[in-house]
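Everything below concerns the one structure shown next.
Heads up, one of the protein chains got dropped from this complex, but the rest are sitting where they should.
Moving on to chain A:
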Amino acid sequence: MEIKIKNLKKYYNDKLVLKIEELHIEKRKITGIIGPNGAGKTTLLRIISGLDEDFSGRITYDNSTLNNNIYDNMTLVFQKPYLFRRSVYDNIAYPLKIRKKNKAEIDKRVSEMLNRLQIYNLKNEKAHLLSGGESQKVALARALIFKPKLVMLDEPTSNIDPESIKTIEKEIKNYNSNEKATIIIITHNLEQAKRLCDNTIYLENGRVNRINGFL
């Protein structure tokens, strides 16, 4: 999914926190958003994901404005993911259940996803009691299970162990190449951006400071 942003302005209590004249996020690429705290990275992601509708400007998704079909094909994983108070399996199966997939298909896809993220052993655990790294893996699995064409990740590997980071990065790469999805990832880690991203956007004080070429 290709995203084009034009004349985007976002205010918080009369303070301009985001001002982007033009930004193009390429289809099927992994785009990293980098910048200091308070630069507007999460705000931008919330606006693109449709969670924040209080802004001016225009955003198009494959040349369409936000509609139910686009909502159905995108997802956002939060920095501190909220996992439902049910098992890991039920968390990951949720997007498929609300899309009325049959039980056999749900079982198959959830098992595959659990294996890919190396959390099959957690299948029946209560999700809300997991550790940080495990929670992030479950949140990522739940977000990718319904094969969205646009995946937004808000610092998916902050404060988790190196092994989990490796697994999550590998899955992001694989998903991007297998599903031809557009992925936008916020990260503070420049090394991670180098490893993962095809393009990078540097945000500072709510403005796009640089695109690519600074890593």
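Convention: a residue touches a chain if its C-beta (ideal position, glycine included) is under 8 Å from a C-beta of that chain, and two chains touch if they have at least 3 such contacts; residues count from 1.
Throughout what follows, contacts and distances are computed from a predicted model.
Of the names listed as "Acetyl-coenzyme A carboxylase carboxyl transferase subunit alpha", "Dihydroorotate dehydrogenase B (NAD(+)), electron transfer subunit", "Phosphate-binding protein" or "Tungstate transporter permease", the one that matches the UniProt record for the absent chain is "Tungstate transporter permease". Checked against the hidden chain, the listed residues A:13, A:68 or A:102 yield one contact partner: A:68. Touch with the chain omitted from the figure is made, among A:95, A:133, A:156 or A:206, by A:95.
Checked against the full complex, the one of A:16, A:51, A:190 or A:211 touching the unshown chain is A:51.
Along chain A, the points of touch with the absent chain fall at residues 49-51, 68, 71-72, 74-78, 81-82, 84-86, 94-95, 98-99, 142-143, 146.
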